[in-house]
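A single protein chain has been removed from this complex, and every other one stays in its place.
Order of writing sets the chain letters: A and B. Residues in each chain are counted from 1.
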Amino acid sequence: MTTTDSSTTAEVPKGRRRLGDIAFANTARGAGLLILAILAGVAIFLVVQSLSSLTANEANFFTSTEWSPESGPGDAVRFGVASLAFGTVLAAAIALVLATPVAIGIALFIVYYAPRRLAALLGYLVDLLAAIPSVVYGLWGLVYLVDQLQPIYRFLAAYLGWIPLFAGPVSTTGRTMLSAGIVLAVMILPIITAMSRDVFAQVPQAHREAALALGATRWEMIRTAVLPFGRPGVIGGAMLGMGRALGETMAVAMILSPSIAISFNLLQSGNQTIAAHIALQYPEATGTGVSALIAIGLVLFAITLVVNMAARFVVSRRKEFTE
Amino acid sequence: MTTTTQRTASGSSGEGPRTENQGFYTRQLPKYFPAALLAICAVVVSAVFALLGAFHPVPVAVVAALLYLVAITVSSAVIENSRRAKDRLVTGIVYCCFAIAVVPLVSLLSTVVVYGLERFNLYFLSVSMNGVIPSMDAGGVYHAIVGTLVITGLATLISVPIGLMTAIYVVEYGRGRLKQAITFFVDVMTGIPSIVAGLFVVALWMMVFGPGQTNGLAGAVALSVLMIPVVVRSSEEMLRLVPNELREASYALGVPKWLTIVKVVLPTAVAGLTTGIILALARVIGETAPLILTAGMASTRIQANPLDGDMMTLPVFIYQQVGNLGLSAEAGAYAEERAWAAALTLILVVMLLFLTARLVSRFFSPNSRG
Partner (left out) sequence: MAKRIDVSDLNVYYGDFKAVEDVTMTIEPRSVTAFIGSSGCGKSTFLRTLNRMHEVTPGARVQGKVMLDNLDVYDPSVDPVAVRREIGMVFQRANPFPTMSIYDNVIAGAKLNNQRMSKRRADEIVERSLRDANLWEEVKDRLHKPGAGLSGGQQQRLCIARATAVEPAVLLMDEPCSALDPISTLAIEDLIAKLKENYTIVIVTHNMQQAARVSDRTAFFNLAGTGQPGRLIEMGDTNKIFTKPDQKETENYITGRFG
């Protein structure tokens, strides 16, 4: 009896947590902490490096529309983010206005109208649209699309010119805010579509069948059961798309004529966005010039952060609601 | 008394069951009606435009679509009823939305392919721009391909361990505050504009190496900032798909947690993890803005050392060539051809990655094996 007892205790090794477990768990936690560190680093480094220009700046950073961040002989450092922030928001707003209705339509088409096999293919095509690099959109927009858009712009200026947004004369190059907005709209279309498609597909069958059982047409079913259910998801998707449009650099940098001003006219050149301005100015910038670009980058970071947070908030509210 | 006269557009009511069930026999447009109407609209509009001598596919399509929407609504309202008319109008609009999405995709892909093929050949893929001046009908993207491979390869090497381990932490270990914080900040990181990721590395490099230092490693770090959150998100999703029963089976065999993760969870999820990583790679391989800031735009020579100054990549090459469009007519034309050919190369690379991801997820998921 005693012999078996002692062998039992020997068989089950008593002891501490295993070394492998501790090492692995800590590596995993370390990776998570590293991500937090990287993000803190992004914020800290940007702030630190932007200070030199912000302290030298003689204009008001938030309200000025000037841009001469490098001191030269007899030149003061004067720059501000106002016009660039305006251009950034304007471009994103155009993209959003153009893309959201179409995205909702595509999502409805994929979920409720298209035959199933076609729907899978379409979903794939929309993903493809998202996979095309922005520099290719920029190239296409600059070399091909702006020429195709010119007749439409002339039409808009001729017949809708009384609206300040479309006042003539039309830019001869076509490299205008509206062109940039259209390309951005194509780029954010997949994001909004994907999000809307997901929520539309999640509408409980019971809701839809309840509507149909009451004799509703397909549209009435969509209006009464699908759209109210999917609204937070669509809004969240639209805001995520806007976040993408705000930060999009290359397509805008390549399409918009380089200039910096505040203008409501969409058919002329004049505006510029923060991201594009950084990409265009950086290769020639030195000293406080680089620091000033980092400062406006920080502003862009803050704007996108707010928009993305709001989007996540809207989406997660919906999740809590459905669960 | 024939039972076959159901669902016709004729409104005449018979006797017997038909009068009895009157409410069921609404007047309805025949199935082929919308398609036929659309065809008629298209023909009429093209004819009108042609007579006016202004035929152009885009306005014709737009006007024909609008005409169709009006015609279908009116005819449905007249023959059927207003509710059906609205339904048909919305159906038409939804189809139009789909068409609107296809137009830019087809236009973009066809332009890239048509223009790109002019210069896309073995020569273009196998030579660099070293010693090529803008007006020369020569040069290629070999150096940019090498740079893209080195930079995205490094970015993958940095991102995958960090991203995967973070996902493992969140799914397998994470509790409470730290887990919430990590999930939240990964979301934040997903939204970082790519140019800001570039600026981050610029700022970091300035503090560590002094101003004006651009090289491939800086580019790889910038891309990692963009790639890590994508890897975390997709890996998290895949790890959650592994059934808990498998973890329990392993624990019940007396396998410690870390070996369970390494030998049961990860192998079960490997197809999904790989797919996610490839798709993340496909996303960052086209990034341009952060590379302009960190890896420079000046390089024309073939080099694979990520610490040795500027490094060219495919997307930056496109941007660089677009910058040369304004030079002399000849040089501008060559630059444009190179830009399109490089765009075609880049799109092919992205498609190849997509295809690989598809194949991996189809053929290597555990359920379809054997």
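Here, contacts are C-beta pairs under 8 Å (C-beta built on N, C-alpha and C of every residue); 3 or more make two chains touch, one makes a residue touch a chain.
In this text the structure is predicted, and so the values were computed from the model without any measurement.
Among the residues B:S159, B:S234, B:T268 or B:T345, only B:T268 touches the chain that is left out of the figure.
Check B:V255, B:I302 or B:L327 against the missing chain and you find that the one touching it is B:V255. Where chain B meets the omitted chain, the residues involved are 175, 243, 245-256, 259-260, 263-264, 267-268, 270, 366-367, 369-370.
In this text, only the chains that are shown with their structure count from here on.
Those residues of chain B that touch chain A in the shared complex are 58, 83-84, 86-87, 90-91, 93-98, 100-102, 104-105, 107-108, 111-112, 115, 161-166, 168-170, 172-174, 178-179, 181-182, 185-197, 199-200, 202-204, 206-207, 211-212, 225, 228-229, 232, 256-259, 261-262, 282-283, 285-289, 292-293, 297, 315-316, 318-319, 322, 325, 336, 339-340, 343, 346-347, 350-351, 354.
Only residues 18, 20-21, 23-25, 27-36, 38-39, 41-42, 45-46, 48-49, 101-106, 108-109, 113-114, 122, 125-126, 128-129, 131-140, 142-145, 148, 186, 189, 193, 217-220, 222, 240, 243, 246-250, 253-254, 275, 278-279, 282-283, 286-287, 290, 293-294, 297, 300-301, 304-305, 307-309, 312 of chain A touch chain B when the two sit together in their complex.
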